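One protein chain is absent from this view; the other protein chains keep their places.
For reference, chains read A and B in written order, and residue numbers begin at 1 within each chain.
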Amino acid sequence: MSLLRVRDLKKTYGSGKSLLPAVRGVSLDVAAGETLALVGESGCGKSSTARVVVGLTTPTDGTVELNGRDVREAPRDRDLRRRIQMVFQHPDQSLDPRFTVAQTLAEPVRLLLDGDDVAGRVDRALRTVGLGPEYRDRRPRELSGGQQQRVAIARALICDPQLVVLDEPTASLDQSVRSRVIALLKDLQQERQVGYLFISHDLVTVRRLAHRVAVMYLGRIVEIADTEQLFQAPQHPYTRALLAAAPVPDPRRQGSRARLAGETPSAANLPVGCSFQDRCPLVHDRCRVERPVLALTEQGHAAECFAVEALASQGAR
Amino acid sequence: MAFTDTVRVLRSRAPRVRGLASPRKHPMAAVGLFLLLVYVVVAIVGPAFVGDPLRTSAADALTSPGATHLLGTDRFGRDVLARAVVAARMDLLMGLVIALTAAVVGSVIGVVAGYAGGSVDEAIMRVTDVILAFPGFVLALIIVAVLGDGIPNVVVAVAVAYSPYFVRLTRSRALAEREREYVDAAALSGNPRWRIALRHVLPNSLGPAYTQATLVAGWAILDVAGLAFLGVGIQPPTAEWGVMVAEGANDVLTGAWWTALVPGALIVLLALAFQMVGDDVQGSRR
Partner (left out) sequence: MTLLSVSGLSLGLKHHEELLVRDLNLTLERGEIVGLVGESGSGKTMGSLALLGLLPPAVEVRAGEAALDGASLLSGSGGAVHRRTGDITMIFQNARAALNPTLRIGFQIRRVLTAVRGMPRREAEAEAIRLLGRVGIPGAARVARAYPHQLSGGMCQRVVIAMALAFQPQVLIADEPTTGLDVTVQAQIFDLLRDLVAETDASVLFITHDLAAVAEMCDRVSVLFAGQVMETAETVELFERPRHPYSQFLLASLGAQAPERADQGESETADVGVVAEDRGVDFSLPGCRFAHRCPHVFDACNEFPPLFPAGERHHYSCFLGREIPVVTAARS
């Protein structure tokens, strides 16, 4: 039974004439101890999805359940609130600049856990992320980016959550610091069997941390598969383009790769049919009229594309 | 641009003096602070060293500054120095209290408006607009006329006139701060909205309010003295600089310049001192 169940999630911003459908029907599951990565470029809706999942905003439609409980109750239900937490993208902004590290970490303990053994928990949390007790009285501006993010991770984990949503946690960190933070996250997951919903545009990090990957484009999941499956045999044309676009960190292996033309259109002006039609190398007439639905190709590997569907049914024959 | 990171990193490594910066870098603020210090000391201990500000003596009326009366006497024979020193206590205290009241009340309202948004924000902003529609001094005048004379009423009146500045300042900071990730993080830590506003947004929105409060203290003193000069709020024979200027205004014509000029200069100098501190701090906050 999965830890997190998201079914047909929709989130639309704006009202009246100017509507922006940021999330247009996303369904996913995350199990305990597993990492599902949500990958996509700007405007794909991954951050909006993250915010709804963690309960910071309410969905326009659809359901988000943690262990069968509706996440919309989180602001009112302390027990639910502590079970699902988040790590944000900008560590220098996600910590209150006037709070010391100890105060930042103590706050959730006091508010969500009845505040017993606050000092002990704070020290243990610091140790878990590799920071010593000398960090207790420091303020965010006295910490490096990597240290700040570790404090943020400590805060997210201090109340023993079951699921942590991570919104581009390493995007604003230096290359070398990134690896350490990812390694830390991986260790913590193994130790505590906490589930991660990992939002990122950095494919290299995703490949290292995630068990499964869902690729988003204009508010929908266009492909979902086990990590290695996705990287080695991507099905959806957008996934292929995305993987092809990422620079390869090996100067000897630079071939010419097919490039995706144009840019992501605005979600406010979506065409009828498949939202990828204007940039897709495999587009044909059906794509402009009908919208494809996630089609299972192999065990757990699904892609939302008519061309892929056709291939799958051919293979099945 | 990226290069600012390097410069900022290097600058932050330079030893930082918390609180007051070196006098050489901020000459204005240094002078202003020194003046304020003098005023404060005089206000606190001064009255113990001078004579009775209320003792009248017809025989000594309008004597020019000299040995017995360092700053002369006014038309009632009262020692000008004594009155000025005693008045210092009142004016300084009133200025500070008014600034503090306006700052606290205004800031809290401003943060509520900025954080809550929507109709709450609209309502508060419209009320603030109405208050700002009146020139501050005139508004204070009207309020004291309604409430009656007396020091507390003057404090309330002038504070009300200055509150809108703080409301606007903290509101705009709050609007920016509420979009920041630590506010979301506070929600995830179990904070209800009111606690987020109070514990997280408010402290981080007060930055510009500090400098504004310094400036307001100076202006408030001018307003209090101005009202007293007009005979509103604080009346003679209370020793207050504005009152003294009013009383001494006519004396200038007869050549007794010290009765009006001394208190007048003291008012201006104190307001200037606050201004110098406030301006310089504001400039260096970039």
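By definition in this document, a contact is a pair of C-beta atoms (placed from the backbone, for glycine too) under 8 Å apart; a residue touches a chain by one contact, two chains touch by 3 or more.
For clarity, every value in this text was computed on a predicted model and none was experimentally measured.
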*Given the contact definition stated above, which residue among A:Ala50, A:Ala241, A:Cys274 or A:Ala312 touches the chain not shown here?*
A:Ala241
*asked:* Can you say which of A:Gly16, A:Gly68, A:Gly132 or A:Pro251 touches the chain missing from this structure?
replied: A:Pro251
*Among A:Leu56, A:Val101, A:Val151 or A:Ile182, which residue is in touch with the absent chain?*
A:Ile182
*At which residues does chain A meet the chain that is not included here?*
41-42, 130, 144, 146, 174-180, 182-184, 186-187, 201, 203-205, 207-208, 228, 231, 241-242, 244-254, 257, 259-264
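The definition used in the following text is that only the chains that are shown with their structure count from here on.
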*Which positions of chain A touch chain B when the two form their complex?*
51, 54-56, 75, 78, 81-82, 85-86, 88-90, 93-98, 107-108, 111-112, 152, 155-156
*Write out the stretch or stretches of chain B touching chain A in their complex.*
180-182, 184-192, 200, 203-204
